[in-house]
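The complex appears here without one of its protein chains, the remainder shown in place.
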Amino acid sequence: MINPQHQIMDALDVETFFVCDNEQQGRNLMIDMLKSWGFTDVDIVFAQHVGPGTRIRGRAYAYRPADKYAWLLREAAKEAE
Amino acid sequence: MKKVVVLAPIDPVHDIGLKMIGRGLVEAGHEILLLQPDLKPDEIIEMIFSREKVDILLLSRTLGYGVGELLARFIDLTDAAGLRSKIKIGIGGMAIRPELAAELGFDAGFGPGTTVEEVICFVEGREYRPDPFRSKKSKIDMTANYDYQYLNSSIGEKLGRISEMIIDWAKNKTSPGVKRGILRDELWDVERWRQRLGNGDLYNYYPELCSEIPQKYYASGELHPQTRRFTIEEARGLEKYLEETKARMSVLKLQHTRKKPLVFNQYGTGCPFMDIGHILASEAWGADGVVHFDPSWGARTEGFLDGFLTHQEDGTVITPANLNRIHNSLEKSTLWQIRAHRGLNTPETVVLAGKIGADLTKINICYGSLGAGTDPERMTIDGYHSILFAQKYNMPFDVVTNEELAGVPAYKAFAGMLIVSDLAVRLGARPILQPLFAYSPEVMIHEYMEDNFIDFNAGKIFALRNIINAPIWPGAPIGFLTHTEDRVQSATTTALHACLAMSLEVDAISIASTDEAYSGGPISVPAKIDTLRAVQDSFRFFGKAGIHPTDQADKYAEQIISGVEETLENVLAAGDFVTAIHKGVLGSREEGAYPGRAGKDTVTTK
Partner (left out) sequence: MLEVVIGIAGTAKNTGKTTTTAAILDELRHRGIPILLTSIGYDGENLDNITGLPKPRLKVTSGDIIATAEKCVATTTAKLKILDKTDINTPLGKVLITQVLSPGLIVTAGPNKSTDVRLLRDLMHKNGPGVTIFDGALSRIAPMAETDGIILATGAARNTNIPTLSIETEILWRICSIPYTEERSKLTEKSIDCVTLFDSNFAKIASSRHSSLLTVQETKELFQNFNDSEGHLVIPGITTENALQTLYQLFINSKQRLFLNFGDPIKLLTASNLASFYRQLEDLSTAGIFIGVLRRVPLLAVTVNPFYPEYRFESKTYVPNYIDFRNLEISVKRKIAVPVYNVERHGASKLVDIILAHAYRFEAPGTIYFD
């Protein structure tokens, strides 16, 4: 069974609209959500609070450059068999 | 060979796509029979049997509901009727995925976005590609149709005098950077190295010309603290990944009915493997060329490391092995540019790029001195030799004007760019002008873009076209300082600037990703695809139509031309090019340009 997260080339972006009072709340919601999904390397790329809520784009890096990418090593593992 | 093709819509209504394909087939000289919509499968078979000879059956299906079962039954029926081994059967339409068609036993499946040519290919028995959405392309030399003649003879004459001044100045001078470039040029045989036959005598002489980090590396194998070597599993994995990706990949063309501009984007995640991942995605989504970004410390270090290295910072370390891996992963049609324009390794970068197989490089003495921290004297001698190497290795190079971003006015940056271009032409090289399409500090202060982003950028192109007949490649990236972290805004501004460039008929553009304004982490691959897609659709929207600047653009052009001329006069008045840089003639401290210090006092007389 392949872990889908391992097949992310570099980053997962999540875009949504949070109903909240201000931008900081929106940012916190996004970070909390990404962390609750098991991501650790998370950030906000963009947030814009206008009236009813925050339009936001969160990012979780599955890999940073120089990490060992499972999408590449999986190929090597196949080769070795 | 003429084919008889039966086209059958298995829907209640005619599919417009099928009609278009029918027309294309007729134009290609084939005979078609377009059946009425909604015939039952056995009625379609009946129609085929009623003809003397049928070679191909093309079905279309736009409705998705129950499509799998319906098509499987259809194929079963043709098999039982004895037709399956006699005719080729293809299926297309909104409801069709190529994988579904393959699984059901069709000879081809054409999904949404299929071109008529792809279907003709199938009909004529040329090889079926599972993803029929992509088209082939080839490398283009954007300098081919330019003779570098001056349209403004007064400017041309001044540039000629400045070039003579530089050539004369450079005669007896050298630097560690130039020496390493010459070593790499003379002692390093790339073919022997590729066959794992070593580096020849190179490393007997090389380390003594390097600064501390590379010296340590050549003495003890110690790496830069932020780099590591790849493991054998990673290297094997890369080969397998490339093999499998290449097998199913082809490249998209972004340009619609125009041929220009070529579209470049950059890579330089720090890791050559991730870079390759990004490059493949860029190529598949239509980039014509890719630009190698190296880390900023590389520009301040004398000498290169060696080996297959990854690195955690922005920018990918230049080593022969890294460049070679990347080179091997490129599609044949992809133009590859390696930047050499700044820093202490400029000449050797050009030699390495040339030997390993880059198509383009990037050199600018003025930007390197004023915006990138290299000592002007050092940058001038290194730049001079870099141009000679670029000429030797037959690599056109762009001359950037990024000092504008620091606050240098466009006309001064252009004067610097024209000086380097003129020098290059005299040395037999082929420079490409690279004005910025940017919301630069100069523009903000003088409110040149108060009404629109078109006139000043267009004015720059008009100015250059009035001075010299040379290729123009706005960059880098276009729309600099108009991008925000908002993905939609960022893709839109890139696309609009791309259309302005297209409309002005420039030769190439470099585009940013939608991560351009985000500084919290590496650029992601979807962010690169965002802008490629945006540019593709904008090109499609405009076709041969265009954007029309107002009269203000011509006024800006005149203003820039007179500024350039005045700047060149000031350079001549300074009596020496390096002195002119130090004096701020090509960009002053007040304007944000500071002569660099890296490599200070390293220029020696032979």
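Each chain carries a letter (A and B) given by its place in the written order, and its residues are counted from 1.
What we mean here is this: contacts are C-beta pairs under 8 Å (C-beta built on N, C-alpha and C of every residue); 3 or more make two chains touch, one makes a residue touch a chain.
These numbers were taken from a predicted model, which means no experiment stands behind them.
Set against the missing chain, the residues B:100, B:488 or B:517 yield one that touches it, B:100. Of the candidate positions B:38, B:79, B:164 or B:186, contact with the hidden chain is made by B:79.
Remark: the residues of chain B touching the chain excluded from display are 40-42, 45-46, 49, 68-69, 72-73, 75-77, 79-82, 84-85, 99-100, 102-105, 130.
FYI, only the chains that are shown with their structure count from here on.
Averaging C-alpha coordinates per chain places the centre of chain A 28 Å away from that of chain B. Residues 9-11, 13, 15, 41, 43-46, 48, 57, 59, 61, 63-66, 68-69, 71-80 of chain A are the ones that touch chain B when the two sit in their complex. Residues 228, 231, 233-234, 236-238, 240-241, 244, 269-271, 273-274, 277-278, 281, 310-312, 484-487, 515, 518, 520-522, 524-526 of chain B touch chain A in their complex.
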